[in-house]
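Below is one structure. I have some questions about it.
One chain of protein is taken out of this complex; the other chains stay put.
Labels A, B and C are assigned to the chains in the order they are written; within every chain, residues are numbered from 1.
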Amino acid sequence: MSLMRSFLLLLSLAASLLATPALAQSDAATLRPLINELAKGKYSETEKQIGALVATGDPQVAPALEALSDGDLYARKADGEVFIIKKAGKAYTLIDPLTMETAGEASKREIKKIKVNNSLRRVIRSALGSLTLMAPDPAVRMAAAEAIFKAKDPDGIEALDAAIAAEADDGVRKKMEEARAAAVLNSDMDEAAKLQAVSTLGTMGNRDALSRLIAVQSSSEGALREAATTEITKIEKSIAAWDAAQNIWYGLSLGSVLLLAAIGLAITFGVMGVINMAHGEMVMIGAYVTFVVQEFIRSSAPGLFEYSLFIALPLAFLTSGLVGVAIERGVIRWLYGRPLETLLATWGISLVLQQAVRSIFGPTNREVGNPDWMSGAFEIGQMTITYNRMWIIVFAMLVFAGLMLVLKKTPFGLYTRAVTQNRRMAASMGIRTPWIDALTFGLGSGIAGIAGVALSQIDNVSPNLGQGYIIDSFMVVVFGGVGNLWGTLVGAMTLGVVNKFLEPYAGAVLGKIFVLVFIILFIQKRPRGLFALKGRAVEA
Amino acid sequence: MARSSSLLYLDGVSVSFDGFKALNELSLTIAPGEMRAIIGPNGAGKTTMMDVITGKTRPDSGEVFFNGTVDLTGEDEASIAELGIGRKFQKPTVFESHTVWDNLELALKAPRGPFATLFHVISGAEKKQVDHLLDLIRLGSKRNELAANLSHGQKQWLEIGMLLAQDPKLLLVDEPAAGMTDAETAETAELLKDIANDHSVVVVEHDMVFVRSLGVKVTVLHEGSVLAEGSLDHVSANERVVEVYLGR
Amino acid sequence: MMSSFLFRAMDARAGLFLAIMAAVIILVPACNLLLPEGSTFHVPNYAVTLMGKYLTYALLALAVDLVWGYCGILSLGHAAFFALGGYAMGMYLMRQIGTRGVYGDPILPDFMVFLNWGELPWYWYGFDMFWFAALMVLLVPGVLAFVFGWFAFRSRVTGVYLSIITQALTYALLLAFFRNDMGFGGNNGLTDFKDILGFDIQADTTRAGLFAASGLALVLCFLICRAITRSKLGKVLVAVRDAESRTRFLGYRVEHYKLFVWTLSAMMAGIAGALYVPQVGIINPGEFAPANSIEVVIWVAVGGRGTLVGAVLGAVLVNFAKTWFTAALPDIWLFALGGLFVVVTLFLPKGIVGIVSQGWTALRQRKISEDYEAGSDEPPSQAPQSPASPANVSPKTSSSTLPADAEPQPAE
Partner (left out) sequence: MKKTFAKLALAGLMASTIAGGAFAEDDTIKVGILHSLSGTMAISETTLKDAMLMLIEEQNKKGGLLGKKLEAVVVDPASDWPLFAEKARELIEVNGVDAVFGCWTSVSRKSVLPVFEELNSLLFYPVQYEGEESQRNVFYTGAAPNQQAIPAVDYLMNEEGVERWVLAGTDYVYPRTTNKILEAYLKSKGVADEDIMINYTPFGHSDWQTIVSDIKTFGSAGKKTAVVSTINGDANVPFYKELGNAGIKAEDIPVVAFSVGEEELAGLDTAPLVGHLAAWNYFQSADTEANAEFIDAWHAYIGDDNRVTNDPMEAHFIGFNMWVEAVEKAGTTDPDAVIDAIVGVSVPNLTGGYSAMMPNHHITKPVLIGEIQDDGQFETVWETSGLVVGDAWSDYLEGSKDLISDWRAPLSCGNFNTVTGKCGGSGS
């Protein structure tokens, strides 16, 4: 991956070279020894060496630095020559850091990694920033500007001025100006320039700007300090408003996790009346299916990794669903009419399933990776939205809608409702009630399985996965009102949002306690949950 | 009839469930010592009316008075039962894992508090009364049988027996003849008539033969309010009643 | 009145139970203390503590059975009362350590010293006195149960809704006690006890004494439960279990009855917890875990719901199985335990006692009935489907017509 980036970078650099002949050119003969120097000495010396490389101002050194930062730069033990390494299984391909040509292979013993730590990475990041400001790819320029912003290195101002003048893309230019402002505030330029910079940061208006401004505020006096203070107040005010929105988002996100965990239970427990203590294990099975799918993809079709979740979804549904059907046919069907016994039996089943998974997959956490589209975050205003949370909310809604459709619009849904409402009547109308029971239970379990796929993206995949969700799931279903899917939806979202609004004030632990007390009190007020059925039918 | 002289007085009672009006401005008065039959098609509000009287359902509006003075809308089931209103359910509801004897003993008029029952020792008088009731409901030979093992009709009787054991002023009896053979139905009618000698009784019933055999004033409910009132012949002649019953 | 109340608790079966308990209470400590280690009949210390622990579990199971088996209140949070009783006892034991803690502070427990607590929090006052701690063992679970029950039963929270909020209760307490800020030692809980009432807690004699105390407490509570379940109150409870609203229409204030047994049961659970702590030597928030409460329900179900002996038996047997499995099959014991639960529910729906007594009482039934008619006020006991056995007699009707017209009532 990083190598790929290096290549791109090189291409862009080559192009930028043509575009900016003004930059000093050095040939490979002078650069190569400098690069080889990287392999010598401790971090502090490596840092100096990086400085020396950057001082050449030659973009050709960028790939080497990039590789160093990524931990792909190695030195050949025999002659101290430094190469970029590309790993493929046990083989290590050597690539010349300047020409990017392959220079043979080596075994692990023949080469030595050049160690890098956080502070070195920071140095490299800012160095690369000033080297790549003129790259043709706007994304690279953007990244460069951002790197300078973070480094706030006054030496970058000159390069930035040149870059801003040449910049065509408004977004990138804005970022460069912000970077320049950050650098200016860190320099010894005059007050006017700094005041200007403060106002630029004020317009920027996010946490990064705030962070810089606070630093300015504490280190300056007079007009500059005042200006910074004004801007800080402004930003803080806007951030406070965004914080509320962010909290709602967090709440919805937590709510959708609860919804996913609970929705399968809303069927097996809410609709069928089976106190299914093994529900959490169905979620766990779904998560392990995801793991297996990803393992398989990693070993035989790495290209499909981005789609692994889509492949896992139907498989998880089927696997958990089948386990559910098996449980229903094997155990639960003997216990209809003895609902409490289902509690005991499914508790037993949950122990067995946990131990089975522990025996098969081992007791430790298994790695389920996030595909790229599930990774990272984007920002709306001052709100950070992570992709995985966003997709989980979307997914939860889709699952909910899909389930509603199945239950309301399909013959199967009709049968299910018929059987759960009046078994005898349904049977006498020719519905094969045992199969509807099995399939309904399978559906609930299957839904739990696909919830597991989603939860594998944010939580541990371990034999204990299910245990963590079972209590919350029951709370949600009961709070929403047993037997009512809409209740489950509203219940999950309410609990999520309430929890997230309490958390900043009370802390995570107390917040959760308050939510539980809230549920207890709420049930006093509405003994049958949020969406209780009313009427004479409700016989105590 | 005036509220003050009535045993049970309902005026303008309405109850709705999620928009559905189960009772709609229902007004009904039962005099002390009266026996009244209430009929009406399914969904006419008969059971809801019972629920309102016994405190199970709170009316949205309207007045419910017992003995002319006690406002029943403010009381719960237990205190209404203690006031002297007994109720038999549509579906016979007895304590299935208790014996017939225990069912009656539980129903006997006695202090109802937990500590009173904890230290309760059954007295000779109480035993006698249970024996008497057993004879009355013809379950003397089944006294040690679990209620669960009784036939449907026997359960109905047991429930009536429990009702009598409470010695209420007013009995609300919901479909006492449901699921009974003709012979049993006739016997039940006789039993009720006996009871009516010293109690007020409200009987809800579908079975016209049964109602006729009671020979009392009939109230017809429809869509939550009184449609007609009078003797059975009188209401049978009412066109609206016929229309409602035939479902047009 | 009182004498007849207690007398009611006695009959042949109770007598048998009491005889066995008496034998256990006397023999186990005696065989532990008096016989030399080499003797075949010597009971090792290990077994004494273990069985002592089982007895406290049995008492907890008894408490759960009283509310669940007889009154139909399925508590998935009884471990909370158990743990609260345990904490009350634990606090007493902590205060008894005095200067023998690692920091030697005469007042503050160790965990407060190293977390820099300045002084003893007010709620620790009084726990240096045994009578106060003993009172708290009863009062803390009792008052909590009373308040919780007063609200819940008055609001007519029933069935699964009640079960879930009891679970919420214990879960909330779990989280609360995990907090180190609460001043109960956080996750580590209370440990390192030295002595109880002046006796060294690690001494064999103390251990035997605690074992006997647990046995006596169990016997006493068994008798109380028995007296209750065989009184008219007991009949009302069963009536509530089987047809709550019918009971109401008979004029019984169901919430008072529930509150009474609920509070009593919580106090019994508290006693069990208080006896448990000195025997295992630690009390920590893990005891509040909802899974623990569910497990207690399972003991009762395995033994036989609605039979007091069943609860005791179930607790002892399941825990013995657990002890044995975790040592004999450490890697796969969950298969065995999980399998046990499934098998019991499928094939022994009334628990072990249900199966055993079915055959036994069938023979006795007639005779008892005759006695009864002859004038005893005791009703026939333990008929195959007597008041004491679960109300499985007509469940088909209640659960085959699920939502819409009747909401699922999974927890009776």
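The criterion applied here is as follows: a residue touches a chain if its C-beta (ideal position, glycine included) is under 8 Å from a C-beta of that chain, and two chains touch if they have at least 3 such contacts.
This one's a predicted model, so the numbers in the text were calculated from it and none came from an experiment.
Visitor: Relative to the complete complex, which of the depicted chains are touched by the chain excluded from display?
Guide: Missing chain, whole complex, touching shown chains: A, C.
Visitor: Decide which residue listed in C:64, C:298 or C:353 touches the omitted chain of the complex.
Guide: For the chain that is not drawn, the touching residue is C:353.
Visitor: Pick out which of A:377, A:405 or A:429 touches the chain that's been left out of the picture.
Guide: Of these options, the touching residue for the absent chain is A:377.
Visitor: By the contact definition given up top, give the residues of chain C that touch the hidden chain.
Guide: 13, 16-17, 20, 24, 28, 40, 42-47, 49-51, 53, 99-106, 110-111, 113-116, 175, 178-180, 185-189, 191-193, 202, 280-282, 284, 286-287, 309, 313, 316-317, 320, 323-324, 326-327, 330-331, 333-334, 352-353, 356-357, 360
Visitor: Name every residue on chain A in touch with the hidden partner chain.
Guide: 43, 71, 113, 115, 117-119, 121-122, 125, 150, 207-208, 210-216, 218, 246-247, 250, 253-254, 257, 354-355, 358, 362-367, 369-370, 375-377, 384, 386-389, 457-464, 467-468, 499-500, 503-504, 507-509, 512
As a convention for this text, only the chains that are shown with their structure count from here on.
Visitor: Can you work out the whole-Å distance between the CA centroids of chain B and chain C?
Guide: Measuring from centre to centre gives 42 Å for this pair.
Visitor: At what distance in angstrom does the C-alpha mean of chain B lie from that of chain A?
Guide: That gives a centre separation of 64 Å.
Visitor: Can you check how far apart chain A and chain C are, centre to centre, with Cα atoms defining each centre and the answer in Å?
Guide: From the centre of chain A to the centre of chain C is 45 Å.
Visitor: If you look at chain C, which of its residues touch at least two other chains?
Guide: Within chain C, residues 245 contact more than one other chain.
Visitor: On chain A, where are the residues touching two or more other chains?
Guide: Residues: none.
Visitor: For chain C, which residues are in contact with chain A within the complex?
Guide: Per the touch definition, chain C meets chain A at residues 74, 148, 151-152, 155-158, 160-161, 164-165, 167-169, 171-172, 175-176, 178-179, 244-245, 290-291, 294, 297-298, 301-302, 331-332, 334-335, 337-342, 344-346, 349, 392, 395-396, 398-412.
Visitor: Contact residues on chain A for chain C in the complex?
Guide: Of all residues in chain A, those touching chain C are 269-275, 277, 331, 334-345, 347-352, 354-356, 359, 417, 420-424, 467, 471, 474-475, 478, 482-483, 509-510, 512-513, 516-517, 519-521, 523-525, 527-529, 533, 537-540.
Visitor: Can you check the complex and tell me which residues of chain B touch chain C?
Guide: 54, 56, 76-79, 81-82, 86-87, 89, 93-99, 101-102, 105-107, 112-114, 117-122, 144, 146, 148, 162, 166
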